[in-house]
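What follows is part of the complex, with its chains left where they were.
Chain naming follows the written order as A, B and C, and within any one chain the residues start at number 1.
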Amino acid sequence: DKELYADDDIAGIVTGLAWTQVGGEILLIESSLSRGKGVLTLSGQLGDVMKESAVTALSYLKAHADELGIDYRVFTCYDLHIHIPAGAVPKDGPSAGITMLTSMTSIYTQRKVKPYIAMTGEVTLRGKVLPVGGIKEKILAANRAGVKEIILCSKNRKDIEEINQSYIKDLSFHYVDTVDQVLDIALLPGQVGKPMKFVLPEEKEQSEVEKVY
Amino acid sequence: DKELYADDDIAGIVTGLAWTQVGGEILLIESSLSRGKGVLTLSGQLGDVMKESAVTALSYLKAHADELGIDYRVFTCYDLHIHIPAGAVPKDGPSAGITMLTSMTSIYTQRKVKPYIAMTGEVTLRGKVLPVGGIKEKILAANRAGVKEIILCSKNRKDIEEINQSYIKDLSFHYVDTVDQVLDIALLPGQVGKPMKFVLPEEKEQSEVEKVY
Amino acid sequence: DKELYADDDIAGIVTGLAWTQVGGEILLIESSLSRGKGVLTLSGQLGDVMKESAVTALSYLKAHADELGIDYRVFTCYDLHIHIPAGAVPKDGPSAGITMLTSMTSIYTQRKVKPYIAMTGEVTLRGKVLPVGGIKEKILAANRAGVKEIILCSKNRKDIEEINQSYIKDLSFHYVDTVDQVLDIALLPGQVGKPMKFVLPEEKEQSEVEKVY
């Protein structure tokens, strides 16, 4: 009943892979920005570990704003909301880390998300991707949903190799170690059709700031 | 004992459909705005999932303010209160999502709500409408209360088709996939008789802001 | 042992009717204002539902400040405290809604409360009065305490008709559907003898605000 989202013209929608009692599932991470004060809202009955993953991903983004082409003022002049439907289903664990990070990067840069791609992996504050569990069930769910490419931690390669290859012949896999690799694969270089224009206060004049160290 | 609200001259009152232990019920979502700082208050003994639905609906509205014709400054200069009577009855679940969104849109735009209409469906942050449960009981309750039109997720069409059609011959159904469709159906183009005049601070002069991306 | 409060020269004191394990009781709602920042304090061991009733009543007042003759700046320049003695007795439920609203309206407008009047009813955000339970016990308690007039939801009329009329021959009843009717009955047109003078900051000049919609 889960459907794949494969419209690359809305920023911030990325497909993750979850492992639940009833087997593997795809889940969509949704992000939105609105003018505000930098408040982060998380919804969809997320557990503590998943909330910490979101906060860690956001800190990574803030600390690497320059290299990702994000104006740092956006973080304090816009509020970020991340929601994971279905709203009544509790979700937890660190494995949506890279999916949330990709969603956030897309919404802040307005870059397109590659269609038919899904991913699963824990993110750390220094941008490392860690392996996660339930790979087989997640992959089979992705396949059923029509996903074509999957991003995984390189330490999860062995879990893929244990799957009967005939089940996954339509899938291509990307094995990564860093967030930087994830974003290179999952985000297209161009922006969505009608990118948001961020309205920001003028930067302080140089005479009022100084740089140190 | 539940009565239908069908006065289209007050903004922000929308009929939802709930499914409780004693069967289906209609419930009224009430919204009000007052000068303040953008605080959101939710009351009526709402559970976590329902509160998250409200927050998600509000984020959708903020992110789509321009296309809905809402001045973004209203979100920070007015407080929004959403209340669902009866005040002592606990309520939960995501199915009031589109009803709360319609109520909020009506109060912020001061547009009239179509009379004799009710709705049920989960809302997501990107404006998608998801199917919900308890359809049969909800529809019968709506019928008893005098509702004439009902908005549902297109994925709930099969639940309607399973109902004995003689019970629902006086109802017309709208099947939707997006919030945009919900609002086109449920809100009339004109404003209520005495629309609120929002008092807002002057916008900053162009020289003090810049637009990026 | 409960005594009726019937001094119409202090604003904000209104008699409510409660239904407890030991039968019906009157309770006094007390409101006070002091210079501050718009903080709402509730005391008297109020439960969640009762607190939500207070917040709903206050939102109603804020949204209808103009028509009630309340300067909106009072809501942000004064703190409101509502207390319901006895301080150690837990109280809950929505039935003090209209009593709290009447108390708040009296304190913000400094209008006198009609003496020897009591009331019970739930309030909604759009100003509707909903019926409540325990009517017989509440009415008998009011009668014993010396109350002369009672305001009730029109849907509670049937509960009054079931009472042996000889018990209530000294009481007159007002059946209402809206908050507006409650206030017309319970508040006298004039102010208390020494009305508070609200000290407010000057309004911003017209050039600094604009009205939209």
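In this section, a contact is a pair of C-beta atoms (placed from the backbone, for glycine too) under 8 Å apart; a residue touches a chain by one contact, two chains touch by 3 or more.
None of these values were measured; they are calculated from a predicted model.
Trainee: If 3 of the identical protein chains are displayed, how many copies are present in the complete complex?
Mentor: 6
Going forward, only the chains that are shown with their structure count from here on.
Trainee: Is the chain-to-chain touch network here best called a line, a ring, a star, complete, or other?
Mentor: line
Trainee: With chain centres defined as C-alpha means, what is the inter-centre distance between subunit A and subunit C in Å?
Mentor: For subunit A versus subunit C, the centre distance works out to 50 Å.
Trainee: If you average the Cα atoms of subunit A and of subunit B to get two centres, how far apart are those centres in Å?
Mentor: Centre-to-centre distance between subunit A and subunit B: 29 Å.
Trainee: Going by the contact rule at the top, pick out the subunit A residues touching subunit B in the complex.
Mentor: Touch list, subunit A to subunit B: 10, 12-13, 28, 30-36, 41, 43-45, 71, 74, 79, 81-83, 85-88, 109-110, 191, 195-202.
Trainee: Okay, in this complex, where on subunit C does subunit B touch?
Mentor: 48-49, 52-53, 55-56, 59-60, 62-63, 65, 72, 75-76, 93-94, 97, 122, 124-126, 128, 130, 155, 204, 207-213
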